[in-house]
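Would you mind keeping the following structure in view while I ask a few things?
Only one protein chain is missing; all other protein chains are in place.
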Amino acid sequence: MRYLPLTESDRAAMLADIGVKDVDALFRDVPAAARLAEALPLPRHQGELEVERAFTRMAGKNLSAGCAPFFMGAGVYRHHIPAAVDQLLLRGEFLTAYTPYQPEVSQGTLQALFEFQTQVAMVTGMEVANASMYDGATACAEAAIMACRVTKRRKVLLSGSLHPHYVETTETSLRFTEMEAEPLPPDPLGLEDLLGRLDGDTACVVVQNPGFFGGIRDLRPLAAICHELGALLVVMVAEPTSLGLFDSPGAMGADIVVAEGQSLGMGMNFGGPGLGLFATRDKFVRQMPGRLAGQTLDVDGKRGWVLTLSTREQHIRREKATSNICTNSGLCALAFSIHLTLLGGTGFTRLAELNHAKAVQLEQKLSQVKGLRVLPDSYYNEFAVHLGDEVKAAEVVDRLVDKGILAGVPASRFYPTWPELAPVLIVAATEMNTEDDMDRLVAALKETLS
Amino acid sequence: MSETTSFSGNKGLQIEEKLIFEMGNPGAVAVDLPEPGPVDLDRMGGVRKRADLALPDLSEPQVVRHYTRLSQKNYGIDTGFYPLGSCTMKHNPRLSEKVARLPGLADLHPFQPRQTVQGALEVIDQLAWWLKQLTGMPAVAMSPAAGAHGEWCGLMAIRAAHEDSGQGHRRRVLVPESAHGTNPATAAMCGYSVDPIPAKENGRVDLDALKAKLGPDVAALMLTNPNTCGLFESEIIEIAAAVHGAGAYFYCDGANFNAIVGRVKVADLGIDAMHINLHKTFSTPHGGGGPGAGPTVLSAALAPFAPVPYVVSGPDGLELVEGRREGTKPFGRVKGFHGQFGVFVRALAYILSMGADGLRQASSDAVLNANYLQARLGDVLTPSFDGPCMHEALFDDRFLKDTGVTTLDFAKALIDEGYHPMTMYFPLVVHGALLMEPTETESKEALDQFIAVVRGLAEKAKAGAAEDFKAAPRHTPRRRLDETLAARTPILRWKA
């Protein structure tokens, strides 16, 4: 077997050195009743050719995004990833290293994480960022927990602008704790009254910007009220390329910014793995969950990097840790960082402007479709549309699949018990969409809705 | 400084590399994008256009060189022997990387209509099938993102099951003193208090002490098996019976499942839930600290409480269940979307490559390699426990007594010899622990070389060369780094 270097004669020699008859003797501590005498009756090993064939077959049963005009978003976005990103990720010294516990032989990972932390702090407009979390949803939940820890309060207000998966993950995380999640109903028009729900028990308000239905809000007034009442403002960013276009959450007064980093460097991969970004103010750094790389000096006085402030973490604090998280999303953080480095400040801004311009173009084209209304009056690269009172968006999506178009994400997938959301479709446009894609979508919608 | 210095500070292939923020030249580009035209400010919700971004601008060759140089300052399993105990650093097959990049698997959106993603759902379903077959367990929650996340998933299912049966008052979780720190941290996240249970002289759970701690307020036992000392819990069936007899559930930390795949079905041990680290047992890359995946197998009693989403077979093929269905009581959702799909593809590629016979051979070889290290090093180091170990060999620092050399010094000296050190100071239950996990990846030749080096170092330490050890490592891009300085004066980002 190609991954196993020991030969039968190696094994025999080693067993002789150990002084046992066979390998079974090494498993003698396993209760006899639980020992399997031979391999399970399951398929045997296969060569590369056979395995590759099996995956090619499964891949062939999917409609990959590149084969269709594609307008899906709702938390996962399709962007162009420069070729250099993946080539660099495949370097074995990045790919096959563990968490950098031994800094002398991990300066590559550690410096990359330090750069990543700096980039995340810069784009979110915050002072400090950690080395990443599993994904946006878990980062959102951790932010809520951290806000309760900082404020010593227990109520977490979740805006209706928040992605339903983030809401569910946060609710689940608080479920068996002293903390309490208070989710607001879905808010496609940006009309919810958050201020009226705040009180002296509120640890934080969590809002998403741009919102799940696309709308952008100026967070300054909300930040002011939160701070007046002693609550924290947590801002979730589901589409990090949007940070290149308008004022950062930090500049608008956020205390914690969390984000899903998938848009940069990673591709969609059917939704996983993701990359949780987590940034906050310096004064909260000891309350922050997750790994941190920090700068220091070696014995020769040269600058280098180590994992630091680890007394917050589970391997030291155990049941009193800030979180049980043990790793970060290292390779995804590296992908994000390489992509952002390739873009640079100029490219990041241009990419954001390009995405916004594509969405504006899509809105203009969709306005030709009778009965269709764009719901938010502001957006970045994504917005919800209402297809008409009697129309079910999920059915329209299925009919457009038959025409080879992946038209968007129906809101009913997340809100099956909200009939008023059945006609709502969430569409996104990125730099990947051509004018021809948009024309095909518009033509197919006209045909389907008429 | 004893060695000759260069003008550049470089040492041949070891090249000094600045931070990207210290490099750039404004206006350079590494990505050519079309001109977007003027921004439509009417659609920005009254928010101003951003003007404060200070990211550096670089060209593609500069960026490629930067990250290539950084990579050269890292040690990976591709570089050499990485006996980091409890972390399972085994070879990462390149076929797994190749198939994970097939556009039909990589370029898929999680919310595509199900008729367009039948192949992706088949990957999840097939992997779930293998995990259930290999453990003998009836159900598996696929979505946890990592081992600790899987622990949390398992304990949440336990808590939900107890709440459902009117046993919500059970709030105490028993955890051995030798447990990984994630276990108590996870229990706390589920609203449980943690009660440590002691080990016996032989490194296993003290069954009588465990029985004495069981009671009507105990929700679960969390036990790693094989345990963190690399030993199989030989009384595990009696432990499970005692836990169940007290109305509690048995959570097994499956971090070390790689030692027993194909040789033991964990269902036969009486466990109720166990996470599986796909990045350890099924060889998906650790990536410098993630992404991993921690699917959690569940017993029939816990299965109804599994989180969403999960894949089921319906009249029109496979489908994802994302909400509550009749007969189920999901405790919630643990992350966005459908789990670590990219990791699933790689793990399934490994499983299909190895097959039932290869997986059994891999755990056998892993255990054989660890026992070989223990046997060949037992006379110069000090093994913590007698008898065969499982996939990792645990030594303590008695062999360094009165040498002035610590476990840390010993590990740093190994770096100069071209090895990644073993795990140090874990588990906490032995003094100055050195935990070595060779995995099935190492050849006999590689192990023999390592053994010769460790023996040499041990003899050198005993001969009185403490100063040499204290000065190690000497040949790395950076020598020992000041962690105290890093923690007292945290610098966590670059500033202009």
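Going by the order they are written in, the chains are A and B; count residues from 1 in each one.
In this section, a contact is a pair of C-beta atoms (placed from the backbone, for glycine too) under 8 Å apart; a residue touches a chain by one contact, two chains touch by 3 or more.
Criterion: contacts and distances are computed from a predicted model.
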| query | Absent chain per UniProt: "Cobalamin B12-binding domain protein", "ABC-2 family transporter protein", "CopY family transcriptional regulator" or "Glycine cleavage system H protein"? | reply | "Glycine cleavage system H protein"
| task | Mind giving the shown chains that are in contact with the missing chain? | result | A, B
| task | Check each of A:Arg317, A:Arg373, A:Lys392 or A:Arg440 against the chain that is not shown and name the one that touches it. | result | A:Arg317
| request: Using the touch definition up top, pick the residue from B:Leu41, B:Val321 or B:Ala487 that touches the left-out chain. | output: B:Ala487
| query | Just one of A:Arg57, A:Arg286, A:Lys302 or A:Lys370 touches the chain that is missing; which is it? | reply | A:Arg286
| field | Touching residues on chain B - with respect to the absent chain | value | 425, 483-484, 487-488
| remark: On chain A, the omitted chain is touched by residues 286, 310-311, 316-317, 320
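Keep in mind that, in the parts below, only the chains that are shown with their structure count from here on.
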| task | Could you put a whole-Å number on the gap between the CA centroids of chain A and chain B? | result | 20
